[in-house]
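One protein chain is absent from this view; the other protein chains keep their places.
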């Protein structure tokens, strides 16, 4: 199967990490099909959004309201509020998929494929890319 | 690859636009596999839900609370509050997928494939349909 694993350093703060370039390099010599992106972690998700114009910060700040970093969570270990990181993947799933045509991602002009990682206790992440035949 | 692009007019108000009929027509002469739907825009998403019984309006009203149309967003251009449209795809992704069997979508009775478009500044949208072999 056409698949590879990226190793990403997300550090110790919540981040939206742009994976688009790595995804584009993976598909550039491949046949038409579907790029599937998967994060094998229980406290991260994948989102397709515009980066570099404020929306990545807007997302992180909105998640602070939708999934507050407080003591409400039953899941408790690590940094206080970490329980919210485990609810994140229900709202921002750990998979994403984008058509590939002519060796290029069929993304819109302003779309980037991003790793959303709220977890401040796990600075290293893996991301699996797979090209399914079309 | 088995793929086509729909051109959808979503107008100048937030809408839930039902794509089910167009998707069904696309797959009706195809082999078994997976229908992949993708919106190449940074301010729209795809949702599978019941339409015509109030839930489409319920979704739009709930999004007004979850992603308010106010001045909190760092991303600023176009209509006031437009920044929220750029956070939408993190919660309602720009892709969806449904199995196809015997030339028919394997949807439940009350499920429709819908384009969710909050953006009032971009009345024309593209949607890419792809049939992956099963």
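Chains here go by letter, A and B, matching the order in which they are written, and residues are numbered from 1 within each.
One rule holds in what follows: a contact is a pair of C-beta atoms (placed from the backbone, for glycine too) under 8 Å apart; a residue touches a chain by one contact, two chains touch by 3 or more.
All values derive from a computational prediction rather than experimental measurement.
The omitted chain makes contact with subunit A at the following residues, 1-3, 36, 38-42, 66-67, 72-76, 83-84, 86-87, 89-91, 93-95, 97, 128, 130, 132-133. As for the chain not pictured, it touches subunit B at residues 32-34, 47-50, 53-55, 57-59, 61-62, 66, 91-93, 96-99, 101, 106-111, 116, 132-134.
One rule holds for everything that comes next: only the chains that are shown with their structure count from here on.
A straight line joining the Cα centres of subunit A and subunit B is 20 Å long.
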